[in-house]
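Coming up: chain A.
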Amino acid sequence: MTASGVITGGWEFVWAAYGVTAAILIGYAVSVLARYRAQRRRRGEVRP
Partner candidate 1 sequence: MSPLRAALRKDLLLQWRTRAQAVAVFAFGAAALLLFSFAVGPNAGVLREHAAGFLWLGLLLSSTLTLAESFHAEAEHRALEGLLLLPAPPRALYYAKALANALALAAVGAGLVPVMVVLYDAATPRIPARLGIILLGSAGLSAPGTLYAAMTSQAPARQTLLPLLLFPLVVPVLLAAVKATALLIHGDPMGQLRSWALLLVCFNVIHWSLCGLLFDRVVED
Partner candidate 2 sequence: MQGARLPSVMLALGLALLLWGSYWGLFLAPRETYMGDVQRIMYVHVPTAWNAMLALTFAFACAVLSLLRGDPRWDARLEAALEVGVTLSALLCLQGAIWAKPTWGVWWDWDPRLTTTAVLVFAFGAILALRQFVDDPVKRATWSAVAAIIAYADVPIVYFSVKWWNSLHQTQSSPETVSRAFHWPLRINAFGMLFVMSGLITLRARLAALRQEEELAGPLPAAAPRVASAAPGAGA
């Protein structure tokens, strides 16, 4: 922070925030989808 109270730069934090958001959302979505497909496959094996 400069003396005038204005924050300059800081783009690395912006990228970090967006990156973390994307990573967690995409990672979680992929995880749920993978578990769902695995569960469907298991059910497909058992059903007559």
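The rule we apply is simple: a residue touches a chain if its C-beta (ideal position, glycine included) is under 8 Å from a C-beta of that chain, and two chains touch if they have at least 3 such contacts; residues count from 1.
A word on the picks: all candidates are chains of the complex that A comes from, given by their letters.
Bear in mind that the values here come from a model prediction, so they are computed numbers and not experimental data.
Among the chains 1 or 2 offered as candidates, the one in contact with chain A in this complex is candidate 2.
Against candidate 2, in their complex, chain A makes its touches with residues 1, 5-11, 13-14, 16-18, 20-21, 24-25, 28-29, 32-33, 35-37, 39-48.
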